[in-house]
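Not every chain is included here, but those present sit where they belong.
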């Protein structure tokens, strides 16, 4: 029986009806981009009608090196063709050994990071859950400090430190053991940094449970491209160190070079106690995640945290190839910084034309914020109609968020920004 | 720089030292099987020295069709070579459409299951977390009934319904909102079924919070191959239905044919409200998971549960190929049942020879329980030395658990059981 037929029945949305009839109502991206994608290459997606889309979304940051990057493709095809072991839980494999050696040699050692590496399961939320568990185990405390508009994942532990009220409500139980603090610039510069946080820590009568850890993103992608200043991150790290609170940097979206350096926190010169990585770590869009932590914190008992897909070897293979290709020197960082400046300049030009529009972000995670929040969605739809994929984010979905592949050509980057400019022009 | 060198430094364990020096102490399987695996085919793994191992572990149930199954390999190689989209979040893709159509046509429709399908993230624990969230959202209640020796995953929600005290302690916070009930035969047949559970539900003064859902495995793999009888499952389903408690069957390990039928609960003729699937659903060891639920329960808001790796298209491709290859008719079910009987017969023969050894399990999830618990680990080590991979499970690791690929030849199956018999003989 062939299921591939020429005439697939579709619904009004234009999508094949199986999506509406069989897939849960929880589906979301396909609602905004009602077409069926089939192939992809670099920054380009092609749908079943042959139409091409420029991808300024990049798998929500999971495709920093573009779709089906040819170097990584070669590596994974060779590996699979040669019957390299695909699934291995946490057995030792050649592919894992090479990944660990490469990650150590190209990422940890050059940065003087004496981290142990945990494979916590293949998704960002697995990494966050293991980070929270470890922080609690090490300190013997329960409470975690999170930040306003943080996003850390959808499983129960990660959701507790996530800000979005709609997603929190999905838990169906009261989310506890986490207290939100204001992220950098939450008060528009009026209040000094850590005023409230330091005060309640100092005050034994404040009612704040002594925290095990602080979890922070250096740039809040889902939260609306809120950027923490370098000096704010430094002050946060210093505060945590001074008070013996562990600092967890969730680098799931902003790591792997998205803001320029491999780790987004490098710009601040800080060394977190625990780091989570996922999304682009495999480089090819394959599920993979890491939890990194200072060697002294490695108090896990064998098997105390486990999971079936911790040993996803094709992801190790592409991850190794990605590190060797892009992180043996600092040329990608330099290129990303340069492209980020191009993007920023262009966004500033657009923003300057309109009231209530402003540019925001860092490196290749940038966007436009619209004071009239619903304009952001309209701009994104207009862009889609013109063949550009962009996401909205922020508590009111008020930011058009751009996450182009880091490897995009300058020409394609400019084309996409042209489309964005047009889309804003016809919308605002 | 080549990281692949002839002489990799190793530690006393025989493993390359990078595992001890860089990977977290949480690693576990590699401690029992101290060799580096490189390639795999069907039920065979090969390590870097060229030694072959017969795999009666099968990725903890993630490789029901064997390693690198050639049909699936062809499908994934073609897909990747053709630049099929790899990573898509929950966008519509050709690969996803084909999977949904195939799953609907070959799994749901023939079984008259009117389920919606959610892609909750690519691991079993993502599926369990989404199932618990949905059950709580639908019912407006918080409490979940789990069973003694259940295993549902390592993220906070799943861990709350997991029995193992070591893994629970890893949470670092008190695990709440779940109450354990005795699994079938927990009292060795002395107490009648659901005596305690029904009694506390009946009694408005019992102190049991009214549950949103019951979550159950039909066979507890991690819990020690505890098998729920068909009549027990039927009574549980009836009890849930009568009292308007949702029934969640966690079929992550026992689904996809492990016990014979596609869903392990088919034998009992019950229709759970919610079902979780993962491990072997992709067929190729690639991360993938599904949450299935009755159409009426699909009250999710768009995006209320999300995640980066919900659209792992290579997994959809191999999943589709696996369904088409193995589930277009009932021949695999018949073969598994037959092989399961062979295994059982052989295990009974072994068990009968020794005091304190008994056979247990169902279908191709079987094993030997040792009253002197540490013998199980010794048998597994002896088997490894003879080239057979087996896992131990149960609260005291007292069960040698066999999960051979369903597609294993009868010859290889018998060879493995020969090794097991020898290993028992030299150990007990």
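For reference, chains read A and B in written order, and residue numbers begin at 1 within each chain.
Everything that follows uses one rule, which is that a residue touches a chain if its C-beta (ideal position, glycine included) is under 8 Å from a C-beta of that chain, and two chains touch if they have at least 3 such contacts.
Since we're looking at a predicted model, the values are computed, not measured.
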Identical protein chains in the complete assembly, only 2 of which are shown: 4
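Convention: only the chains that are shown with their structure count from here on.
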Where subunit A and subunit B are represented by their mean Cα positions, the distance between them in whole Å: 29
In the complex with subunit A, residue positions of subunit B that touch it: 1, 3-4, 8, 15-16, 18-19, 22-31, 33-41, 45, 48, 59-63, 67-68, 73, 76-77, 80-94, 97-98, 100-105, 108, 116-119, 121-126, 129-130, 132-133, 135-137, 140, 142, 153-158, 160, 166-167, 169-173, 177, 212, 252, 278-279, 284-287, 291, 293, 298-309, 312, 314, 320, 324, 328
